[in-house]
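What follows is an incomplete set of chains from the complex, kept in their original frame.
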Amino acid sequence: MSGSIYGNLFRISTWGESHGKGIGVVVDGCPAGLFLTEESIQPYLDRRKPGETKYSTPRKESDTVEILSGTFEGRTTGTPISMIVYNKTQRSRDYSEIASYYRPGHADYTFDQKYGFRDYRGGGRSSGRETIARVAGGAIASLILKTIGIEVNAYTKSIGPITIDYGKCSKENVLKSPLYMPDLDASLQAEDFLTNTMQNKDSAGGVVECIVSGMPAGIGETVFEKLDANLAKGVMSIGAVKGVEIGSGFQAATMTGSQNNDNFFIADSQVHKQTNHAGGILGGLSDGSEIILRAAFKPTPSINKTQQTFNTMGENIDINVKGRHDPIIVPRAVVVVESMVAMTLLDMLFSNMCTRMDKFTAFYHQ
Amino acid sequence: MSGSIYGNLFRISTWGESHGKGIGVVVDGCPAGLFLTEESIQPYLDRRKPGETKYSTPRKESDTVEILSGTFEGRTTGTPISMIVYNKTQRSRDYSEIASYYRPGHADYTFDQKYGFRDYRGGGRSSGRETIARVAGGAIASLILKTIGIEVNAYTKSIGPITIDYGKCSKENVLKSPLYMPDLDASLQAEDFLTNTMQNKDSAGGVVECIVSGMPAGIGETVFEKLDANLAKGVMSIGAVKGVEIGSGFQAATMTGSQNNDNFFIADSQVHKQTNHAGGILGGLSDGSEIILRAAFKPTPSINKTQQTFNTMGENIDINVKGRHDPIIVPRAVVVVESMVAMTLLDMLFSNMCTRMDKFTAFYHQ
């Protein structure tokens, strides 16, 4: 079945493998009239580009995006926007060995079980390189959200055991930290931790936190198309994500109602909440306060330590995976989380437009 | 937008409010030839029925299901199965007061923001009663899964601060515990905790864990329609769920690759894993081991304690919500989690049927 299409009204269709010709995305459902060039999108891709720090794979890729359709004289036309990023430095020979066995923690075995065989070069379609397409699509969604004052900002909340201290955080720090952590002390500690982890030929995981500001209230659809349900799907679909939570999340399970409920109050003719345990979503609809979401990333499964597995001959073997790997993917995943959140929010802002008779008749001027 | 339809190939369309005529579901996409009567479905509904223990709302409802279409001579015909559960004891007058203000932790404010007004009687469509429809649909999915040896079993993992001890757990215990906990010691402690919580006019949350056995490998679709992504959406769409995790979940973020990777091995010509941190899903596809999923439920927002909020006149007020409420919804939600998991799995088992040329040509006998 088709699994590479995301969204309903704002929809992306993605394609490409780690060691194929490139990675691409078709954005279908972008409204007409958005100012858009490659320069608007490239900064988003640069944030997930490999080889920027010593904590990411040494594979060098410029990841330069090219727009192939859907714009005219610098503006979107309302028709599909096709974008492509060519793979430049695929080195398939590194991966020939992988063809014969199943790496623990990877999709090698499950792909073979599903499809009968697989493109084993760098993980093929299951490679993290597919997230280029998510980021290119997410960039467009983010640009549209900005026009109505919605900002989506994610950062690294924790790496292994190192967690940020909210008291030391600032937005500016995020871009100063090579790990996209808003607390620079935690960032330095995490660097130490990662250096140590790499020396042990091991890898690390972490948590990305995403904050959305400026979201109007009432966005999302009741029952199954809840805003949080769709956010959970979008974020859980990112490779390596093993958990998603909103607001107080798993901690809510240990709280009492009187602790967890956010009391409302009116001040300056505006609705406020005393707390935001709900993470900005009540009954599946945005409540006008900040949306808070966290995603747990497992450690990169590619490690240079010896591991046990079996091969295509059905023999139990010891392996030592070579290749160019990220010791941690969390920092590069920050913009991927933002992208999935932005596209999901936009889709639900669109669907919300046809939920009230008064707004429908006003739209069609009667 | 349409938000009350779930699934792609196995699809349910649900309707109904807490204090309307009833709750219903249309199951579209059930294969022909399944033996099905009301008696097959009722046991699932009985597990979420209110009023069974002192830890659930005293509202008495038999929640008896009636099949209106889609079966003939005891078997499904392949056409839509419409099911209805009538509301018997709706007492709308209890709720007239609610019309004038917005309860903290509820969807009152967000519904008003979205739709301009709301059916305030018992929360209307945002009431937990809508899960009757999920359970009726999930019962059919579960029955279909059983025909190929797949079992979906959920239970209460924790209530407030009380968590089960896996060493003391058994499947049989689940039905013995009024809280659906597989560890009866923990269950007793949780009962004490809840009694105390109720005396404080407060409410509690908890975690539901769901285990799927018998799942073949390779189920799920790559990139966006990953099995875990769809499970996350399905489960997060249940009211009060604030977090979802698979396998080691949020803990994976603190582990190293060598700790978290599950080594494969072959024994007795079968593929096994030494551990199951992945929770049965690799690269978004089932890996043949047990699927492990957890959902965090927030405490019931309806409490009898005084809370601050504002009313429809825009005044800040203190409220004390009356009505018949559950001090905890977790035990009744166990079967709801199972239902969402079962429907999601079945949908992806269906979509997997058309992903290989060899199986396609075999199906059509050429």
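Each chain gets a letter, A and B, in the order it is written, and its residues are counted from 1.
The rule we apply is simple: a residue touches a chain if its C-beta (ideal position, glycine included) is under 8 Å from a C-beta of that chain, and two chains touch if they have at least 3 such contacts.
All values reported here derive from a predicted model rather than from experimental measurement.
Each protein chain is a copy of one sequence, and the assembly as a whole in this entry counts 4 such copies (shown in place: 2).
Convention: only the chains that are shown with their structure count from here on.
Chain centres here are Cα means. That of chain A falls 26 Å from that of chain B. Note for the complex: chain A touches chain B at residues 1-6, 8, 14, 102, 104-107, 109-111, 113-116, 125-126, 130, 158, 160-161, 197, 200, 202-207, 216-226, 228-237, 239, 241-266, 269, 271, 274, 277-279, 282-288, 296-303, 305, 307-310, 314-316, 351-352, 354-356, 358.
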